[in-house]
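A single protein chain has been omitted; all remaining protein chains appear in their positions.
Letters A, B and C mark the chains as written, and numbering starts fresh at 1 in each.
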Amino acid sequence: WAQGTYTIGVSNTVQGNGWREEMICAIKAEALASGKVAKLNIAHRNTDAAGQSEDIRNLISAGVNAIVVNPADPSGINAALKEATDKGIVVVAVDQAVTEPSAYVVSNNQEQYAYLGAKWLFQQIGGKGDVVYMRGAAGASADSDRDKGFKKALAEFPDVKVVQEVFTGWQQDQGKQQILDFIATGTPFNGIWTSGIDNVIVDALVESQTPLVPVVGADNAGFVGQLNTVPNFTGAAVTNPGSIGAAGVTLALQILDGKKPAEQTVLVDPQLWENATAEGKAKLKAAADPSLSPEWPVSISIPGWTDYTKEQIVACKGPGE
Amino acid sequence: MTTDPILIARGVAKHYGAVAALRDAALSVLPGEVHALMGANGAGKSTLVKILTGAVRPSAGSILIRGREHTVRSPAEARRAGLVSVYQEPSLIPDLDVLANLRLTDTPLEPFRTFVEELGVPDLDLSETARDIPLAVLRVLDLARALAIEPDVLLLDEMTAALPANLAERVLDVVRRQSRSGRSVIFISHRFIEIQALCDRATILRDGETVGVVDIEPGIEERIVELMLGAKVEKSRIKAAGIGASAKPAGPARLGVQHLQVGTKLNDVSFDLANGEVAGVVALEGQGQDELFGVLAGSIRPSGGEVLVDGARVSFAHPADAIRAGIAYVPGDRSEALLGHRSVRENIALPFSARLRNWGPIDMRREQLTVLKAIERLQIDTRAQREVQRLSGGNQQKVTIARWVASDARTILCFDPTRGIDVGTKRQIYQLMRELASQGHSVLYYTSELEEVQLVCDRAIVIFGGRVVDILPVELADEAALTRAAYGLPREAAPVATEAGMQDGAGAP
Amino acid sequence: MTRFLRRRGWVAGLFILFALLLVATKIIQPGYGAGDFVSLSRAVLPYAFAVAAQTVVVIAGGIDLSVAAMMALTSVTAAAMMNGASPSYALFVVPFVLALGFVLGAVNGILIIVTRVPDIVVTLAMLFVLQGAALLVLSAPGGSAAEWLKALVVGTVPLPLLPDAVTAWFPKALLLLVVCLGIVWIPLKHSKLGLSLYAIGSSELAAFRSGVPVARTRILAYAFSGLFAAMGGLTLTMSTGIGAPIPGPYLLASVAAVVLGGVTLGGGRGGLVGPIVAVFVLRLVRTDLTLMAVDPNVTTIVEGVIMVVVVMLGAFLAMKGRSP
Partner (left out) sequence: MSNTVLPDSSPLPGRRLKRLMSDYPLVPLILLLVLLVAVLQAMRPGIVNPAWIATTIKFAIPLAILAGCQTMVMLTGGIDLSVGTVATMAAFIVATQGVHHDPGVAIAIALVPALLIGLFNGIGIGVFRVHPLIMTLGTGLIGTGFLQVYQRTVISTGTAVPPSLAWLGTGLSYGVPNALLLFVPVAAFILFLLNRTGFGRLLYAVGDNEHAARLSGVRYWQVILTLYVLSALLAGIAGLLYIGLIKSASLSLAEPLVLPSVAAAVIGGTSIFGGRGGYTGTIIGALILRVLITLLTVMQIAEGARQILFGLIVLLVTAAYLRIIEDR
C-alpha cells in the first residue's frame, strides 16, 4: 500500500520529551499528508552525537532518499551527514542548524527564541529589577544558544539583574523544586524566564501564594492554558514549534522533486504571545488547546510548511501504519 | 634446643569493638620445633595466627622474628620474613585453576607436585578450577603450596580437622619430616592424639591470654585440659554417657531409606532410623555421606530409591519439604547455616518465618520465650549476641542446633557437628544428642572422629564407596572395628590398615 | 575439550549469534555489505571501550558507574586542547588524555580503598564530579579534533597484496579497537597483575591471604578502567570532531554488554572478548531495527526484552548445567 515513492529517514536523539514526541508525530503526519512518502524510517532514542552518526549511517544502509535530522550537536555529526549527501541523499536538519554545508537547514532560531522572551520580560518589569533565569540542561547546545540570546537581551537592559541562575535539566520536578527552594530564601524577584519548564513554575507560585510575577515560557499546551486562565497572571509564551519536523519533511520532498530552495538555511523565527495586551490575549485564546498533552507545543502547524490536519498529527500515524 | 627462638610474640591483643579476641597472648617458637597452639573454641588461636602472618592487625603487642622486631602488615610481608600459614579456611582463589593459583603466589611447581603426591593426592589435574575441588583436597593443596614456598615457620590452623584419617596421617608425616629438616611449625588442632604424635611443646590460650607453655610428654593431656578450661573443668575424662540399647518404641521407623541412589556417588543405600535413636554414620572422606545427607535434607534429588517418613513415601524438592516432614539439617560448615550479621535470636527463630503463612506479624513475646529456652538448653554464651559471626566457633555451632531444638524438629541430621570444637563444648553436644533422643527425637549423626560413635550413638552405619558396608551395634563400634569397616574390610578379618590399604581407600569412588 | 567448551561456550555462542544476525541483516537488506560493516565498526568504538572499562572492574569484583562521565570528561578535554592547535600538538594531547583517564581512574580506586565506601557509591559520586568537571572544561559541545586523528577511524585498512574486495572488510576502526585493547589487555591478562584482578574478584579474602596486594590491585583495576574510558573519550572526539560535556548512553550499555558477554557481576570470571562481541551484537540489533523501520518506541521495548531474555537464557542454561 504505497501511496508515494520516497523513503525518508529520521534521526532524533531525545526520547520521552513532549516537544520531541510532537516533532516525530508532525513528521509522520506530514509524510502521510504529502502523499509522496512510501515509508518512514525513524531512529528515535536517547543518545549523543556519536550515536546519532551511527543512526544516520544505518539510515544510509537502509537506502533512504532523504534524512530529516534533529542534530545532537551542530558539528558533531558532520562526517555522517557528508557521507549521506555524498550518496545523493537529501539531508535536512531541523530545530537546530548543522555546520555541514551540503545539508539543508530548517531551524527554529534558538538564540532569537531566548532574546524575544527575555526582552519582553525585561520590558514588562519596567527595564529594571531582579529576574530568575531557569535554563535547560547544562552542556546541551540548544541551551547554550538560548543563553546567547538571553545574554544579548540582558546587555540591553543594564538595570536588570539575574538573582538566580539554575539548570532545570528540562525536568519538571527539578524546576518546581528549584523555584520553591528559591522562593523560600525570601529573596525578592520581579520576573522569571524559563527555557520551557514553565507550567510547574506558575503552579509553584500559585501554590506557595507568592505574588505572581511575569513568567516567560514556551508555547506548551499547559503553559498556554495557564496564560489564559490563571487570574492576575501576566506572562508570555514564545513559540518553538515541534512541527518544524514537518517543515523538514516538506523541504526534503521539494528538493527530491527538484525544487531547490534559494537558501541552504531557512530560519523559522519564533513568535511571542503575551497576555498583557488585548491583541496578545486574542492570539493566546486562538492558540489554546486544552485537549492537547500539556507538554506538547500548541503550535502544531506552520503555515506554508505543513499540510496535515490536527486529527492527523494527533493520530500520530505515518504512511503505511 | 638451646638456640634462640626464631619467633617471639609478646603481649598481643586484638579487640573487635567490645569483643576482645586476644588480650595478652605470648608465644615463643624455637627453630626446628613443632609447637602446638591449644585452647578452647574462641580462645584466640586463629586470631593469633592471623596476626603473626599479617592477615589481621593487632591492637597491641610486639612480634620478633629472629630477634628483630617486625610489623607484619600483610601475608605477603609475612612470607618475606619466612612465615607462611595455612588458614582455617581454604585460601585458594575459587575461580582460578590450580596452576594460576600457584603462579599468583610464585610457588615453584616441582616441589609443589612432589608435596601433593607425598600428601596422598596422586594425579592432580593442575588445570582444575579450585571451586570444583573437594574441600579435603583443597586443604592438602593449600598445605603443599605452603610447603613448596619453604618457609622458616609454617603455621597450620586446624589443618587436619576436615581431613579423613588417612590424609591426616600423611599430613602428620610430612610435617614431622619438615621439622626434622630444621623448619619450625606452629600446629593448631583439637585432637590430642595428633598433638602427642607430633608436637614438642604447646602454648595454651584461654580467653585470649597465654596461660601456660608445656612440654609434650605422655599424660600431659590432663594438664592441658586443665589449663584450657581453667576453673571450669570437672576433672573427669570424657566418658560415655550411659547409653546403648535404649528401648526402641514400636511402629514404623521415623525415617526409612530404601535402595537410595545418587548418580555414581551413592549406591543402593538402605537403613532405618527409629524414633528416639541416634544413628552414627561413619565414612572416610567422599564415600557418599554428603549426598546421603543432601538427599535427606532436601538439597539433592536422588536418582533412585525412596525415602520414607513414618512409613510414608516422601520426596523432597527443597529443604522446606524436608523441614515440613520434620527433618532438619545441621551442616558441618557453620558458615553455611548462619546469618553472620544477624542476632542470635533471629538466627534461632529463622525457621519460624520460613513458611508463607508465618510471614505476617511476629509474636515477639512467644519468640523471645522460645529462643531463650533454646539458648538456655544449649548453654549458649550470648555475650556477643548482636552478631552471630562474633561468637566463637563452638557457640556458633550451638546456635545452628538450637534453631532446630527451638522449632522442635523430630529428626535432626547432624553433619560432623563437633568439627573444630573444643572438648568442653563437645561434651555438651554429646549430652544434648542423648537428651534429644530420650525425648523421642531421632538423630542421624555423621562424625569424622570415630571415638564419638561410642559416646553418642546407638548404632553405627558404615558407608564405603557409596554403599552401606556394615551396621554395627554400639557395643562393637570401637575405633578399630569402625576403621576396618570404613576401609571396606570385612568385620572379622582384622589386619592393621596398611599403607597400601589406605591409598586404596582414598582412591575409592 | 569439554572444559574448553564449557568455559568458552558463552563466547562461542555470542560469535554464532553475531554471525546469524549478519545473515539476518543480509536478508533484511540485501545491499548490506562491506561499507556498512565499516559503519558498524565505527559505531561500536565508543561502546567497546566503555565496555572494556567496565569489564576490568567487574572482573575485579567491582562496578564503575562513572565510565560514561569519564568518557565525557576525557573527550571534552581532548577537544578543548586540540581546538585551534596544530595537528602535531595532538601527538601530545593523546598521551596526556590517556594519562588523565588512568589517573582519574586510580582516584576512583583510591577513594574506594581510603573511604571504605562501597564502590557503587564512590563511582556514583564520581559520576557527578567528572560530569561537573566536564562542564567546567566545556560548557557546551565544542572544540575540535586533529584531522589525522579523525582519519584514524575512517575507511579501511589498505592491506597490500590483497584485492579491494577483501580489504573493504577491514575497517580502520576495528583495527584501532583491536590494537588499543590488545596492547593493554593481552599483556595485562597474562601478567601477575591480571591474575590478581581475577583473584580479588573471585575472593578478596583468599587473595589477601595468598599475598595479593588487594588495595593496589583494586586501584589499578580502576586505573585501567579509566584508561579504557579515556580511549573511549578519545574515540568520541575522533568520530564526532567535537567534545560534548553531557555523558552519552554508555554506562547502562556497558553494564548490559558486560553481563551479556559472560562476565559475572561479582567478579572473578569472564574475559574481554565476550563483552566486545556482545557490543557488536547489540549494535547490529540496533542496525537491524533501523533497517526494518521498526516503530522507534517499540525499539526500546525490543532492546529491553533482548537484554532480559538473553540473560535469563544464560541463567537458565547455567542452572541446568549445575543440576546433575
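Going forward, contacts are C-beta pairs under 8 Å (C-beta built on N, C-alpha and C of every residue); 3 or more make two chains touch, one makes a residue touch a chain.
Every value quoted in this text rests on a predicted model; they were computed, and no experiment measured them.
Taking every chain of the complex into account, the absent chain touches A, B, C. Interface note for the absent chain: among B:Leu92, B:Leu227, B:Val269 or B:Leu338, the touching residue is B:Leu338. Only one of A:Glu30, A:Glu54, A:Asp145 or A:Asp203 touches the absent chain when the whole complex is considered: A:Asp203. When the full complex is taken into account, the listed residue touching the unshown chain is A:Phe182, out of A:Tyr6, A:Tyr115, A:Phe182 or A:Trp273. When you scan C:Ala43, C:Val56, C:Ala106 or C:Ala133 for touch with the missing chain, the hit is C:Ala133. Touch with the hidden chain on the side of subunit B covers residues 15-20, 23, 40-44, 206-208, 297, 299, 318-320, 322-324, 329, 331, 335-342, 346, 349-356, 358-362, 364, 381, 383-384, 386, 390-392, 394-395, 403, 422, 424-425. Residues 111, 115-118, 120-122, 124-129, 131-136, 139, 252, 255-256, 259, 265, 295, 297-305, 307-308, 311-312, 315-316, 318-319 are the ones on subunit C that touch the missing chain. Contact between subunit A and the unshown chain involves residues 15-18, 21, 25, 138, 164-167, 169, 171-174, 176-178, 180-187, 199-200, 203, 207-208, 221-222, 290-296, 314, 316.
Assume only the chains that are shown with their structure count from here on.
Viewed as a network of touching protein chains, the structure reduces to a simple linear path.
When the C-beta pairs in contact are tallied for B-C and for A-C, the bigger tally goes to A-C. The chain with its Cα centroid farthest from the Cα centroid of subunit C is B.
Chain centres here are Cα means. That of subunit A falls 72 Å from that of subunit B.
Residues of subunit A found to touch two or more other chains are absent. Partner subunit B is touched in their complex by these residues of subunit C: 3, 192, 195-196, 198-199, 201-203, 205-213, 268-269, 323-324. Those residues of subunit B that touch subunit C in the shared complex are 55, 74-76, 79, 85, 87, 89-96, 100-101, 103-105, 127, 262-263, 301, 303.
Listing the residues of subunit A that touch subunit C in their complex gives 15, 24, 39-51, 53-55, 57-63, 72-79, 137-141, 143-144.
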